[in-house]
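A single protein chain has been omitted; all remaining protein chains appear in their positions.
What follows is chain A.
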Amino acid sequence: MSTQRSVQSVKLVLLGEAAVGKSSLVLRFVSNDFQENKEPTIGAAFLTQRCSLGNNKTIKFEIWDTAGQERFASLAPMYYRNAQAALVVYDITKPNSFIKARHWVKELKEQASQGIIIALIGNKVDILEEDESLRKVSLEEGENLAKEEELLFFETSAKTSFNVNDVFLAIGNKIPNNDQIGNGNNNLGNNERNNGNRVELNIKNDSPQSNNCNC
């Protein structure tokens, strides 16, 4: 473990109401990019990104970004099955999206794999820069839910990239090491083969914000 750099694959799923910015968070994290009008995700989108943590550990996130509309909820189990981490996202300007987030947390606790690491994300804090009164879910409410359910908690902005990488770092740090928990994937085999394929995902990642996440 000491000298060899280990790469660990982590399956991460994003859940949350429609248009709270799930795909934008992923786009920011993976490509350090932002699009004002992102097409809604149909079913789910799949992306990967590597993230190097301090202790010689690199994590390859296999990110499943899901559709947010309520009726797609019956498809969600297909995507969060075997996930080791989940981001439950809400929009701090939309109280309903917070209620929905609460439901997702409950569902994950009940249905997803044991020990799944869940981060609660209040997105779109950039909107507050225009007008503080647009906030409809207080920081405390988010914190309380996180405390109650033992979740990681962040408020983020995919637009300004505020806190985005920190979310993934925090999850990466909470993921138990490969050798501690066998997660069924023969990760080393995977990674060697995939190295070639996926370089392009990281090409743009030379901006200062993503200095923690390069390979």
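By definition in this document, contacts are C-beta pairs under 8 Å (C-beta built on N, C-alpha and C of every residue); 3 or more make two chains touch, one makes a residue touch a chain; residues count from 1.
Going forward, contacts and distances are computed from a predicted model.
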When you check the chain that is not on display against UniProt, which of "DNA-directed RNA polymerases I and III subunit RPAC2", "Rab-GAP TBC domain-containing protein", "Small ribosomal subunit protein uS7 domain-containing protein" or "Exosome complex component RRP4" does it turn out to be?
-> "Rab-GAP TBC domain-containing protein"
Footprint left on chain A by the chain that the document does not show | 18-19, 36-44, 46, 48, 62, 67-75, 77-79, 81, 103, 106-107, 110, 185, 190, 194, 197-198
